[in-house]
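For this view, one protein chain was removed and the others were kept in their places.
Now for chain A:
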Amino acid sequence: MVMSMKNRSIRFNRSKQKQNKRLEEQYEQKLEEKVGKQEIYPDLEENINFIQTLLGNSGDLVTRQFMIQYDPDVQAAIIYLDELVAKEINHNYVLRPLMKFSEIPHKKGRDIWDMAYQSLVQAGETKVEEEMKKAIDAILCGDTVLFIDGYAKTMIIGTRGWQTRGISEPRAESVVRGPREGMSETLLFSLGMIRRRLKDPDLRVKMHTIGKRTKTIVSLLYVDGIVEPKIVEEVENRLKRIQIDGILETGYIEEFIQDQTWSPFPQLQNTERPDAVVAHLLEGKVAILVDGTPHALIAPAVFTQFYYSPEDYYERFHIATFLRFVRIISFFVALALPALYIAFVSFHPEMIPSKLQLAMAAGRATVPFPSIIEALMMEMSVEVLREASIRLPGPVGPTIGIVGALVIGDAAVRAGLVSPAMVIVVGLTTISSYANPNYNAAISVRLIRFPLMILAAIFGLYGIMLGLMLLLIHLVQLRSFGVPYMAPYAPLNRSDFKDTLIRVPWKWMNKRPSFFHPEDERRQAKKDGESESKPNEEGQSSS
């Protein structure tokens, strides 16, 4: 299984790799010319000059030269990017101790570098590097570099600190009951939110830097001992293969590491809820967080999980089960209702109850278009309305959206251009597609609707059935990191049915879903008191 998975991803990446290799080489060459394997000069002035030239005498580059009040007086300088550092750290814990007259008794022969490193610079995160490239990377990340005249090395001081957006409620995934905080654009904040919920020493955070120019930090999270090691390995391999100049959002990574590019179905889930991330980690999945975006990627993903909301696990199981039925019904409505309408109107007038058929015939009496044109027209105008309402300026947005829909819909019916039944169909379809808790899964349904409508217009119900069959064939052969996409339905596993359409009470959900092959299968200790699993793996419901 893993073999085939690898083969496929390699094949998928081969052509891209070639191209990336070339790009990479070009970039390295350019950088080579400028920095190369340049060691840090012993001379302070030379270092300052080199960095300033390399950054093109950038206006936000701050160079502060000063004298260390020590015996003998030594010239030193710190260099940092103004907007990326926490200035008070620089002032209070770097500059002040170095510039103030030292209270430490003068002792001859003491190395000034050791002195600075070991006692003067009062920062938690310091590193000594000898390569110029490292120093430049550090500056660009918001660290401060310290050069001391006469030493061919630099001290990198962790002083990152910049303006961030406050923690706010995730807008696309709001819940009635449950935590209200969403992850933030700053990776460390997001990681903090996850750590706070998962105080497990087995939580692993692996950092990768992806993006030749953006140098984006991408972190891979998983719980060692739950997740199948092969999945982590595969995700890491795929991450390492990414060669691109910049990563701005998880979407870049998703498209690079997903199994099938052409599938309309998302093979990785994304969420901005830290609680959801923890829940997935506990099910034996991995999470990928990217600095600069609040969204986390969850891999592997199966079809059904896109129809679950975190709230399903927070509210009592009755309503969770009911809502899952509602969502799956709305999935079919959003997918097939316009197509069914077309098929019934154009091909199978005998299949509708007589009274309904007469009502529909009356509604369609003045409509000058065949049903497919009518449906496409209405669906497209709803799509336009949807797209436009996102960009409409805040206060007027909802008003124009509703007015547009009502007025245009009503006018179209009055003018006899569209049948009232069609308006209902389009309305139901649009609303149904919003019942899906995951936006990216809703998109796939939104798109597949159109080919189905065309199939219905050419072949009727028969076409819809063929379309749905093709879709099903595609879904069952789809895999996400080796996990069958339709699990636990195909392959069928009855023991995993506790958390599918029916969400059983937590009491009975004592095992993790087996299709992710978790190393530690049990969520809850065995009933007879024998505790196999660690206490904090009992699920986030209790925390």
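Heads up, the rule we're going with is that a residue touches a chain if its C-beta (ideal position, glycine included) is under 8 Å from a C-beta of that chain, and two chains touch if they have at least 3 such contacts; residues count from 1.
To be clear about the criterion, contacts and distances are computed from a predicted model.
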Which of "Heme exporter protein C", "Spore germination protein KC", "Glutaryl-CoA dehydrogenase" or "Cation:proton antiporter" is the UniProt protein name of the chain not shown? "Spore germination protein KC"
Touching the left-out chain: which of A:G211, A:G363 or A:P513? A:G363
Where the complex has a chain not shown, which of A:P201, A:P229 or A:G416 is the residue touching it? A:G416
It is residues of chain A that touch the chain not shown, namely 1, 4, 7-8, 345-347, 349-350, 354-355, 357-358, 360-367, 370-371, 413-416, 419-420, 457-463, 466, 469-470, 473, 477
